[in-house]
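These notes concern the structure reproduced below.
Missing here: one protein chain of the complex. Every other protein chain is in place.
Chain IDs A and B follow the sequence of writing; residue 1 opens each chain.
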Amino acid sequence: MTLEDLSFYVAMAGTVAFASSAVLSVAERKVDLFAAIVLGTITAVGGGTVRDIILDVPVFWANDVTYIWVSVAASVATFVAYRFFEKQFIRSLFLYVDAFAVAMFAVQASAKVWDLGFGLPVAPVILGVITAIGGGLIRDVLAQRQTLLMSRELYAVPVLIGCILYTLMLAYMPQHRLVGSVLCLVLIFGIRAAAIHWNLQVPEWAMMGAKRR
Amino acid sequence: MTLEDLSFYVAMAGTVAFASSAVLSVAERKVDLFAAIVLGTITAVGGGTVRDIILDVPVFWANDVTYIWVSVAASVATFVAYRFFEKQFIRSLFLYVDAFAVAMFAVQASAKVWDLGFGLPVAPVILGVITAIGGGLIRDVLAQRQTLLMSRELYAVPVLIGCILYTLMLAYMPQHRLVGSVLCLVLIFGIRAAAIHWNLQVPEWAMMGAKRR
Partner (left out) sequence: MTLEDLSFYVAMAGTVAFASSAVLSVAERKVDLFAAIVLGTITAVGGGTVRDIILDVPVFWANDVTYIWVSVAASVATFVAYRFFEKQFIRSLFLYVDAFAVAMFAVQASAKVWDLGFGLPVAPVILGVITAIGGGLIRDVLAQRQTLLMSRELYAVPVLIGCILYTLMLAYMPQHRLVGSVLCLVLIFGIRAAAIHWNLQVPEWAMMGAKRR
């Protein structure tokens, strides 16, 4: 198995985690199968789609429709067998797979933007974050849930930190690109996994409302 | 009158129905004329705009601004004469015109995507659905109404079924394209019209919430 194969399988696992978590997250609301597929698929491919539109390159799933098939299949499976997917250990597994996928998609996106020389040095960070969290934001808006921007979950911040570090590495240590990719991926995943495991939240003093009084 | 003329007039009637229904749907909320025009026009052209952006082709209304004029005119007329448009028989008429327009826009979009060879075989279905319901989704998000993804209305499902069948036809029976177009259009319109007439909803057992207990 080559590195590319590995990367592909991880991307597919991440797509499953994105779509499946999305369907689980609207399970308490009454949704039909169609809505489950739409919300699952948008969550899985929405961020990368917005990235590619801003970059003005062909959207990634038009070149490889496997992403769509996998998203749809994961959404349907979660809808049909939600009792299974709802089990605590499956949910936990998916949270960690989701964290890994977020980290990988963000790092990959930053690399893609950097290689295109698009809007340097800020666009690799911005589009890395958009790729990782954009699909979830669209899902929450369509499902009228509170978006993660308004929550205290430690979700987007590790992505931001990782993408900044990765872009700095690409700028100042381009010869260590592979090492940098792995390090930033591990960093994002590590912070996110810690946040899941210890239920870490954005601390009170870092909130704007808290500073008001 | 050629087939193209006919298609143009139906498209314009559909645009009127989209814009006008949109303005009626926010009538219970206090909106001013500006908001009515924006919401009406977005509903009428928003889905096709998102489709063309994803396809990376010029947005359709930039090539034929008639769509915009008709949307604006229909929005203004509905705002000014909403008492007339509110009448039951007008609302019903618009529901059916809307159903026909949804069917036609979806089939046309699938054909456009298929001819571009974009993201086959899934993109014709995805972008057919986006063209048909995308504008309404944006309207509901901007007007903070429940999106149709969260409702039990049988609206998007017929579109999905029709686009899947149409894409299968294009793939396996390309020589019957015209017949296929008409059949899928009639199918989508038929299911949707039945849903309107008999007030059909997505059945309870097909909802995710219902399956929970």
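We take it that a contact is a pair of C-beta atoms (placed from the backbone, for glycine too) under 8 Å apart; a residue touches a chain by one contact, two chains touch by 3 or more.
All figures in this text were calculated on a predicted structure; none of them were measured in a lab.
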Which of A:Val141, A:Leu168 or A:Ala194 contacts the chain that the document leaves out: A:Val141
Selected residue (touches chain absent from view) among B:Val38, B:Leu170 or B:Met207: B:Val38
Of B:Ala77, B:Leu116 or B:Val141, the one touching the omitted chain in the full complex: B:Val141
Touch with the omitted chain, as defined above, among B:Ile53, B:Leu120 or B:Ile196: B:Ile53
Among B:Phe18, B:Phe79 or B:Phe94, the residue in touch with the chain that has been omitted: B:Phe79
For subunit A, residues in touch with the removed chain: 53-54, 56, 118-123, 126, 129, 137, 141, 146-147, 149-150, 152, 156-157, 160, 202, 206-212
Missing-partner contacts on subunit B, residue numbers: 23, 26-36, 38-39, 41, 49, 53, 56, 58-59, 61-63, 65, 68-69, 79, 82, 141-144
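As a working rule, only the chains that are shown with their structure count from here on.
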For subunit A paired with subunit B, centre-to-centre distance based on mean C-alpha positions, whole Å: 30
